[in-house]
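The excerpt is restricted to a subset of chains, each kept in its original location.
By written order: A, B, C and D. Residues from 1 in each chain.
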Amino acid sequence: MYMGRVVGSIEASQKDESLVGRKLMIVQQVNSDGEALKQEVVAADTVGAGIGEYVLLVRGAGARKTQRDNRGQHDVLDCAIVGIIDRFNK
Amino acid sequence: MYMGRVVGSIEASQKDESLVGRKLMIVQQVNSDGEALKQEVVAADTVGAGIGEYVLLVRGAGARKTQRDNRGQHDVLDCAIVGIIDRFNK
Amino acid sequence: MYMGRVVGSIEASQKDESLVGRKLMIVQQVNSDGEALKQEVVAADTVGAGIGEYVLLVRGAGARKTQRDNRGQHDVLDCAIVGIIDRFNK
Amino acid sequence: MYMGRVVGSIEASQKDESLVGRKLMIVQQVNSDGEALKQEVVAADTVGAGIGEYVLLVRGAGARKTQRDNRGQHDVLDCAIVGIIDRFNK
């Protein structure tokens, strides 16, 4: 998994059916000291994360295996927010 | 998922059967401020995206799971355009 | 697999059910001479690794295939610590 | 998918059985203006690509799903040439 910070969201009226009704958040990848990494990703929010929060990201097939938001065979999703980070213990 | 901008397309007369009839677009990966990242990818368009538009990209097995363009077991696809981005909310 | 060093852990009260009860460690990726690479990841610990230890990381579907911590179909995990490195032989 | 240029091939007498009889080409990844990216990969050719040609690369499970060269359950392949690029339209 990866650490990120939610920096915004995406609006897309034309999209695959499996993305309809999902909140598509723009997430800046970060390290545990908050340093921003180069790449941003778009992730479906499954835990109610808000702008500015630090989150856990899952990539690949794992993103299609959440309990709350499972869409079966025709799901294109490859990135999901699966946790809100309360604290980095270091 | 990743953000990108469609910058062109590919012509390939010799290709795997699962790619026949698909529009293969050259997509420049970008961040939400439009900054271009280093790598371009080739993605099958599933939503009618045009040159210059900002799009959502899916990679890996997810690219083979769209509703509209599903080719069953023998599909080599590993990257698809699954949405047209109307707006970045930041 | 990748080499890493455990540098901390994550607290996340709100998270996917498949992550409940798992120790989520912050791991700095390293090379075999201990040189830190740019990216940190968050990995579920399956072998009892402690802070400061060098570990083996698995990514992707492999992270969902451990003997000890298998959660079936609805597991979002995409990164796990699957070994503690005692020695680099070079 | 990725764009590449075939720059050579690999000889390997000792290799996994699923690689026997396959042409293993060295491919330099490129952008659509022909700019070489840092990494080379080794890809199984499934379309008769020659040295110097621009090609389409598939990575991951997709590389094991071609029509012409399908080896069933025990196939280690994770990269294949699935098209010859005639033209970049930009």
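Criterion: contacts are C-beta pairs under 8 Å (C-beta built on N, C-alpha and C of every residue); 3 or more make two chains touch, one makes a residue touch a chain.
Being a predicted model, the structure only gives us computed values, none of them experimental.
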(Q) With 4 identical chains placed here, how many copies of the sequence make up the full complex in this file? (A) 5
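Heads up, the rule we're going with is that only the chains that are shown with their structure count from here on.
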Q) Which chains end up together, and which apart, when chain B is taken out? A) A, C | D
**Q.** Distance from chain C to chain A - Cα centre to Cα centre, in angstrom
**A.** 19
Q: Averaged over CA atoms, how far is the centre of chain C from the centre of chain D? Could you give it in whole Å?
A: 31
Q. Which parts of chain B, given as residue numbers and ranges, touch two or more other chains?
A. 60-61, 63
(Q) On the basis of the stated criterion, which chains touch which? Give every pair. (A) A-B, A-C, B-D
**Q.** Interfacial residue positions of chain A with respect to chain C in the complex
**A.** 1-3, 31-32, 37, 46-48, 56, 58-63, 65-68, 70, 80, 82-90
Q) For chain B, which residues count as touching chain D in their complex? A) 7-19, 24, 26, 38-43, 60-61, 63-64, 73-79
